[in-house]
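Omission of a single protein chain aside, the complex is shown with its protein chains in their original locations.
Going in written order, the chains are labelled A, B and C, and every chain counts its residues from 1.
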Amino acid sequence: MKRETTVWLVVMLVGLAMLVAKGVVSGVGREYVQTEQKRFVQVEVPPPIGADADEKPTTQWLPAADAAARSLTPVPGSTELGWTAESPVTPRAYWEGMKADPSRTDLRLSVPRTIGLWVAAFFTLAIFSFLYRDNPFYKIAEACVVGVSAAYWMVVGFWDVIMPNMMAKLSPDSVRWAIPDVTGEPEWAYTVPLVLSIMLLWRLSPKGAWIARWPLAFIIGTTAGLRLVAFLHTDFLAQIRNSILPLAVVDQTAGFQFWPSFNNIVLVGAVLACLVYFFFSFEHKGFVGGVARGGIWVLMITFGAGFGYTVMGRIALLAIRLEFLMDNWLWLIDPTNIHTKIT
Amino acid sequence: MIEKLNNLDRRWIFLLMFLAVAVPIYVIGKTGKTFPETPSALAKATFDAIDDLPDGSRILLAFDFDPASEGELGPMATAFVRQCAEKKHKMYFLALWPVGPQLIQANIEKVILPDFPSYEYGRDYVNLGFKSGNEGVIKVIVTDLAQLYPADIKGTPVEKIPMMDGIRNIQAMDLIVNVSAGYPGTKEWVQYAVTPYPDKIRIVAGCTGVQAPLLYPYIPQQLPGLLGAIKGAAEYEKLVNDRYGGPHPDPKYLEGLRRMGPQLVAHILMILLIIAGNTLFFLQRRRGTSR
Amino acid sequence: MKRLIPLWITAVSGILLIVAYFIPAWESWGEKATIWFDVLAASAFVLGGGNLLKLHLRKVSNRQAGWAYSAVTVAAFVVTLTVGLAKIGVHPSDNNPDFAWSGSYNSSGTAFWWLYEYAFKPLTATMFSLLAFYVASAAFRAFRAKNIEATLLLGTAFIVLLGRTFAGVFLTQWLPESLSGLKLENLTVWIMQVPNTAGTRAIMIGVALGIASTSLKVLLGVDRSYLGSD
Partner (left out) sequence: MHIKGVDIDHVRIKPPLGGVPWEGVRMARRQRLLLAALAIAAIGMAASAGWADGPAPPTNVVAKDRPWDVGGAVVVSWTSPTTPVESFQILRLMDAAEVKQANRDARVAAASDAAAAVRERLSAEGVAPEDVQLQAREAAQAAAATLLSEQEATAGEPRWTPVAVALGSQTSVVVDRLSDDFPGGYRFQVVAIASDGTRSIPAETTVAVTPSRQPFDGGRLWLAIITVVLCGAVLTFIAAARRGMPLKIRKIAGLAAVDEAVGRATEMGRPVLFIPGTQDMNEIQTLAGITVLSRVGKTAAEYDAQVEVPTSRSLVMTAARETMHAAYLQAGRPDAFNPDLVYYVTDEQFGFVAYLSGMMVREKPAACFYMGAFFAESLILAETGNSVGAIQIAGTAQPAQLPFFVAACDYTLIGEEFFAASAYLSGEPDQLGSLKGQDVGKLIVAGLMVVGCLIATAASITGSEMLEGILSYLKNTMLT
């Protein structure tokens, strides 16, 4: 065995031992849930008091308790439907609940969620391990993230785009099994994306793969058209507008204002210098070169500021991952007081 | 020696960064102490934009971020929801990012359900959910909300939601509060909602550090208030806590302030690294020229 | 033919949308085109997902180096896709308990949600957080005052880094009120509001022009590499 492997093996074993010790002494990450029986009945809801005389009652599904409270009678022939729902509770809520009434059965440890928590911790550590160097743990994590995320977006695309934005428009009746409240008439314009989609998938067929260029051409054409005006409107015109500033700010009561004037002059001058830098028709020589150089300096200051600002965000991201490990998983810290043992 | 340091294995730097973040989290987590914050003008402007509205105004809360940026944006989102709830504003949640609805739900569960139990879904707040289409969604809902949001996230048609009564589009909102992690986000809201309707739509935003510099050009005409990164979140948290938190605010409302601890240490580390890198560079150059 | 028709499609659809921007009656066309694009992009997942499966399955069947990881990818993909499309563990929505499929595919407690919450989320968020390490290494390695440009870059970053924490406030709090503009936190605000705004604005204007001219080239068929050749 290589020395490095040995060292890492020892580190992992020690870590594991410490984890077990921590678990025995003060506990480690667990997830609890509260279960609840949901019951729904189909009832006739009369129109509200004061409504027009010709308004008809509507048929709705309501939680059984709610319907009973409003003394509504179930629709004849309908059956009560329901299932058991789970909602997460903090360990503290679980302990307090069980302490108050040890016979409660609605509060319990959730095995899938607890396993999930540990899986998440494993994945977190596996990604971090890449910082040391590429290794099998990272490779597993990488393989998982690629597979899960690719499928994740396919599922989102199907349920959030294809179903409501194409199928529901083309034929509302055909999607009622999944989107029961869908209304409206079929919109035949949506045959266009349907046809284009089919053409796009034509690529999979051995013949006529070039058909797929048509939808591509459509996408690129519409994109170019939309962006051209939108960018000229919002970024081009609006940015010129915002750059039109008085170079000498004079307040009618207070007189000449030095700092606002200075800032405006710097701002306008800097924008112009940067524009000169982007000018393609002239070589950066002589006067133009000098101004362009000033433009680069402004850009560099901009980049420096951007860098400094962004660093903040990146550190917060790391902080939240480490908080997850220390707080949710290892129970080392408890800033929001949710898993410190109650006595 | 200089040569060796210059080619320092970057894993040492990684280790330093790890410690710079992990140690403060542990210490602050154990002691609960945070660093003091002085709110900046922009944070105050954001706070005032929400606070100066009469109680019960309509606020559109667009949560355009994902769990990956929750570290920066989570505390802002929480504080926004809390301030709106304290001001009794009507909250309309929606998301342009597919995972936004989960984050909306998480904030409802974190703030509204425990601390504002009298608030009723559909009357005081509503979750309209996610719609795909990026800025296209904005372009549609500025004139016609029902076209894309015929129902809320639970599938309840908007006609049956009391607080949606009379709302044809988002021009009916008194303010848009956007929490944004990138595209689509604050820039698109400014471009497609505020710019075409400058008199009717107002927006304040909280965004990640990386976006903030890009949004400065829109301040203050198109974007009166902006919270940049966790620092902005911490400043805003302080403003909200000072107004509504009482002497001992709930620790869940101090997340941003707590996270400023690792931030400070990590920033100092970054600064030291820049100094170290340059010292090495100059030492090396001097040696290079004297040779 | 194989290139001419696509070129016409591009030109006509693009120019129509430009014109539609100015014509109130057509204004909604742009929105419709955006929705259609999403539908197309969602349909294209079949191409992408199919390609992913093909590549990894080939790796597995050829027993290429690292084939076991490809098998993991395939397994993760298939499992996620199945539980997501089949809505495994999803309860009906509260408004329609009689429609078994009416629940949201990602509601809490479902198998798809589990994968999202305990695999997707930690994996991507941790990957994102690696940036904290990389910025540190970049600061050490790349931020060196080699010339004026680099010095400006690192100097600004330096001030902003300090100015955005308590350290900056602490370091320059001794400055008298008359020089408060030089306090690091105020200097940071000035940098953001003046030079940074100017630089960003110039980039935005340039980008808008670049996008306009690139779009135009595409519409006119001057730039047509994306269409391939026969």
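Things to note:
Here, contacts are C-beta pairs under 8 Å (C-beta built on N, C-alpha and C of every residue); 3 or more make two chains touch, one makes a residue touch a chain.
Computed from a predicted model, the values in this text were never measured in an experiment.
Listed by label, the shown chains that the missing chain touches in the whole complex are A, B, C. Contact with the omitted chain, checked across C:83, C:111, C:153 or C:167, is made by C:153.
Checked against the full complex, the one of A:121, A:179 or A:216 touching the unshown chain is A:216. Residue-wise, the contact with the chain that is not shown comes from B:183, picked out of B:116, B:183, B:244 or B:281. When the whole complex is considered, the residue among C:7, C:130, C:161 or C:191 that touches the unshown chain is C:130.
Contact between chain C and the absent chain runs through residues 18, 21-25, 27, 34, 37, 40-41, 44-49, 51-52, 55, 120, 123-125, 127-128, 130-131, 134-135, 137-138, 141-143, 153, 157, 200, 203-207, 209-218, 220, 222-223, 225-229.
Listed by residue number, the positions of chain A touching the unshown chain are 48-52, 71, 127, 130, 133-134, 138-139, 141-142, 145-146, 148-150, 152-153, 200, 203, 212-213, 216, 219-220, 222-224, 226-229, 232-233, 236-238, 240-241, 243-250, 252, 264, 268, 271-272, 275, 278-284, 299-300, 302-304, 306-307, 310. Mapped onto chain B, the footprint of the missing chain covers residues 10, 54, 56-58, 68, 162, 165-169, 171-172, 174, 182-183, 195, 198, 200, 210-211, 213-214.
Heads up, the rule we're going with is that only the chains that are shown with their structure count from here on.
Centre-to-centre, using mean CA coordinates, chain A is 11 Å away from chain C. Remark: chain B and chain C have CA centroids separated by 17 Å (rounded to whole angstrom).
Across the assembly, chain C contributes 30, 34-35, 38, 93-96, 102, 108, 116, 121, 124-125, 128-129, 132-133, 135, 139, 154, 157-158, 161, 164, 192-193, 196-197, 200-201, 204 as residues in contact with two or more other chains.
Residue positions 131, 161, 165, 179-181, 230, 233, 235, 239, 242, 302, 305-306, 309-312, 314-315, 317-318, 320-321 of chain A are each in touch with at least two other chains. Residue ranges of chain C in contact with chain B, taken from their complex: 28, 30-31, 34-35, 38, 93-96, 102, 104, 106, 108, 116, 121, 124-125, 128-129, 132-133, 135-137, 139-141, 143-146, 154, 157-158, 161-162, 164-167, 169, 185, 189, 192-193, 196-197, 200-201, 204. Those residues of chain A that touch chain B in the shared complex are 131-132, 156, 160-161, 165, 179-181, 183, 230, 233-235, 238-239, 242, 302, 305-306, 309-323, 326-327, 332-337. Against chain A, in their complex, chain B makes its touches with residues 11, 14, 17, 21-22, 25-26, 28-30, 32, 68-72, 74, 98, 130-132, 150-151, 155-157, 190-192, 195, 208-210, 212-213, 217-218, 221-222, 228-231, 251-252, 254, 258-259, 262-263, 266-267, 270.
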